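Of the protein chains in this complex, all but one are displayed in their positions.
We just call them A, B and C in the order they show up, numbering each chain from 1.
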Amino acid sequence: MSEVISQQTLSQLVDQWISQGKRVAGPTRVKPDVLLYEFLTAADQLLLNGFIRPANTIKELIFPRTEKLYGYRLEGKQIELYDVEPPATEQIVVGARPCDAAAFPTLDYVFNWDYKDPFYRRLRDLTTIVTLACRDHDEHCFCTSVKLAPDDEGGSDAMLFDLGDGNYEVRCLTDKGKALFAGATQSSDKVGKAGPGPEPSIDLDKVKQFLDTNFESPQWQSLSLRCVGCGACAYTCPTCHCFDIVDEGNAAGGARVRNWDACQFSMFTMHASGHNPRSDKSQRQRQRIMHKFQIYPDKFGEILCTGCGNCTRNCPVSLGVKPVLEAIQEIATTETIETK
Amino acid sequence: MLNQLHETCRKLLEDGTVQVVIGYGQSSPDTPAYPIFVTRPEDVQQLVWNNQCFGNLTTYLTRKEVRAMGKPAIVVKGCDEKTLVVLEKESQIDRSQIVVIGMACSAVGNPPLAKCQACEVHMPRFADATIGQVENPASETDGRYADLEAFLQKTPADRMAYWMNELDRCVKCYACRQVCPLCYCETCIVDKNRPQRIDTSPTLKGNYAWHITRAFHLAARCVGCDECTRACPAGIDLRLLNLSVAKAAETDFGFRAGMDPEVEPVVGSYSEQDKEGFIR
Amino acid sequence: MSDNNEFEPKIIAYVCNWCTYLGADLAGTNRLEYPTNVRIIRLPCTGRIDFNLIVKAFEMGADTVLVSGCHPGDCHYTSGNYHARRRWMLFRGLLDTMGIDMERIHFTWISAAEGAKFQKVITEITEKTKQLGPYEAYRKVCKVS
Partner (left out) sequence: MARIGVFTCWCGENIARNVDVEKVAEAIGKLPHVRCSVAYKYMCSDPGQAIMREKIVSEGLTGVVVASCSPHMHLKTFRKAAESEGLNPYVVEMANIREHCSWVHHNKEDATRKAIDLVRMSVAKVLRNHALDPIRVPVTKRALVIGGGVAGIQAALDIADAGHEVVLVERDPSIGGKMAGLSETFPTLDCSQCILTPRMVDVGQHPNIKLHTYSEVEAVDGYLGNFKVTIRKKARYVDMDKCTGCGICWNACPSKKNLSEFDFGMGTRKAIYVPFPQAVPARPVIDANACIKLTKDKCGLCEKKCPAGAINFDDQDELITEEIGAVVVATGYKLYDIGKEQQNDKLAGYGEYGYGKYKDVIDSLQFERIVSASGPTVGEIQRPSDGKEPKSVVFISCVGSRDNAKGVSYCSKICCMYNAKHTMLYKHKVHDGQAHVFYMDIRAGGKNYDEFVRRAIEQDGAQYHRGRVSKITEENGKLIVRGVDTLAGVPVTVEADLVVLAAAMRPADGVEQLAQKLNVGYDEFGFLSESHPKLRPIETNAAGVFVCGACQGPKDIPESVAQASAAAGKVMMMFSRKELTREPEVACVNEQNCAACFACARACPFNAIEQAEIRDRNGNLVKRTARVNPGLCMGCGTCVAICPSKSVDLEGFTEQQIYAQVESLV
């Protein structure tokens, strides 16, 4: 037995949420060739059919690209600090990719570890995530290689399965999810099924082994050579969460803001002294891979990658995690052969 | 054509003329080709040439990691080659220390990119070795600014609205800057904070200041390779901004960046006869 | 703003030290009255005036920006104003495409002898800006959400 919802009812539901003043986001075409998660003003903007992989991710809803932490006013010789209004609007994502949602359980560790980040938690609580199980994948997808699946439930409050007949099976996975679809679904005997997903291509243990023993490997040089040093990979990654804190204002006052930052920027680790411990882009590329597949797992037991492939898709030079891991795997193999 | 490329590069590497060939590789057909750096003659087979070779590889010539590899040979299209002219004018490269392999190119992309529609340099002009012939160099070169002119039909208010909408999507990943072969500053002005001229936040305010700056720092320098536009994950049409400055440079000074190595750059020089209708 | 709450434009003027600044001095010496809306920032030469300053002025809520220096041929540094003129020509092309209101950026040559012209220019652009009203579009851009 299963619960299903028709495309039409879903659309009505979405419009209803919007009319209730909730912020509803989902995959939509902002331009003929630009597909992004955006806030919707009407359900018909929502894209659910075909292979949908927005260039951005839904992490932005919970970890905004720029976020005001507090404000300050200059009154004569006095400086007055004030808190910002915490966000209060409920957010709903519809049709998110499971690989986007799956990032949040992983991110929860770092945002609730030694310090419980109130900004992150607030938006996390306000947000309900309805994913759509993947039927298709492209050459950049590799969720199966990082122990996820086209229908991984991590981070999802509810998951839709396209039944192909204009209906979706709805699997409510949390109370939030249940609340969202309460009374909107009918029982059915049809059970949805996700696509097979990409063939696993990466042996993570082998990779981990290489990372544990090859911090100083000259291979990092060749692995990173074509990287141009932009932040496209990090900013379109569901799990990347580095940020920079700056004050912006003028003689009247201003705010302390938290902005996304990316480890491939040459300024990322620049010290005030002018010294830069990661002055070379091979060091920066190494950091990115190590953080995702060694440092984070060692600390939190979770890989900081959902295999969504966005890094490669959005990379001007088609680099990103998958090609690097595959290269590492190759190096590791040949090296073991050599050592034999 | 591909064989000729392979042979040329093999020779260059074998006889030690160059230590590295900067060219295109590809993981599977009809996916965008990406830059590869071939250092061993036996690897030249990895080099590909087809309409997926979008990148402007000259951006690597000024990078220290690549410089460290020794004398390079570089694969360029006619459009990328214009960059070399500018880079040399700005004393960033020593042309004699680079072997330029020019590829005949009718167009890249399918359908062809906007820049290819009005391309007039299908055949590289200054390459040390030019490979191939152009089958159908179909292009109406007067359409160079067509997209811009179409855009300028909008009212200023509509243009403003358009950019507010576009730039709102900018996440400041700086792919536009990093991929640009002419953004070679040691420290970009946006990364300097004494004073903070441009807000680093990806807010509309910061994004406006940033994109005005980016486009204008390329004034009369941008050769129109459109890599910034291609690189933008938010699909912002930065090309329009580049075109608007390029058009001003051409109409006001008859200057086109990268076309003629002989002419003096527009910025940093002047003529007492320059128009000044807008000044009173 | 005056007691009546009619819109009082904010006008930021970048002027060169040797011509327009002295022109403004002369306007003063000759007691030529003009509106109080302009705030002058003194730079050595129009050649020193960078386009980022114009953007910053708008970010600071300027409704109109004035850039002014020596007439061609009169530059204290012989050619600073020629270089500036070139940059402005290119810059205008960009701003126009961006939809920046070109009626809110004024370029003038005002010599040290043209106190009257300084008065005229400030009076006119103040009036003009009052007609245009506040530069809402750019203020919207700068409203940090």
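Throughout what follows, contacts are C-beta pairs under 8 Å (C-beta built on N, C-alpha and C of every residue); 3 or more make two chains touch, one makes a residue touch a chain.
As the structure is a prediction and not an experimental result, all values here were calculated from the model.
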Study note, to complete from the structure: Contacts of the unshown chain among the visible ones are A, B, C
Point to revise | Sole contact to the chain not displayed, among B:Arg144, B:Arg169 or B:His217 | key: B:His217
Revision key, fill the gap. Residues on chain C facing the left-out chain by the touch rule are 2-3, 10, 12, 21-22, 24-29, 31-34, 36, 39-45, 47-51, 53, 56-57, 60-62, 75-80, 83-84, 87, 119
Revision key, fill the gap. Missing-chain contacts on chain B, rising order, are 90-92, 184-189, 192, 194-197, 217, 264-265, 267-269
Point to revise | Absent chain, residues of chain A that touch it | key: 74, 76-77, 250-252, 274
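In this text, only the chains that are shown with their structure count from here on.
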Review point. Any idea which chain sits dead centre by C-alpha averages?
Key: B
Practice item. Please report how many Å separate the Cα centroid of chain A from that of chain B, as a whole number. Key: 31
Revision key, fill the gap. Cα centre of chain B to Cα centre of chain C, whole Å, reads 35
Exercise for review: Return the distance between the CA-based centres of chain A and chain C, expressed in whole Å.
Suggested key: 46
Exercise for review: Check each residue of chain A and list the ones that touch at least two other chains.
Suggested key: 248
Review point. Got the chain C residues that touch at least 2 other chains?
Key: 144
Revision key, fill the gap. Seen from chain C, its contact residues with chain B in the complex are 51-52, 55-56, 59, 72-73, 79, 82-83, 85-102, 106-109, 121, 137, 140-145
Review point. Which bits of chain B are touching chain A when the two form their complex?
Key: 27-28, 31-32, 34-37, 55, 59-60, 65-66, 169, 171-175, 177-179, 187, 191, 193, 196, 199-203, 227, 230-231, 233-235
**Study point:** Residues of chain B touching chain C in the complex
**Key:** 148, 151-152, 154, 156-164, 189, 197-198, 201, 203-205, 208-209, 212-213, 215-216, 219-220, 240-241, 243-245, 247-249, 252-253, 266-272, 274-276, 278-280
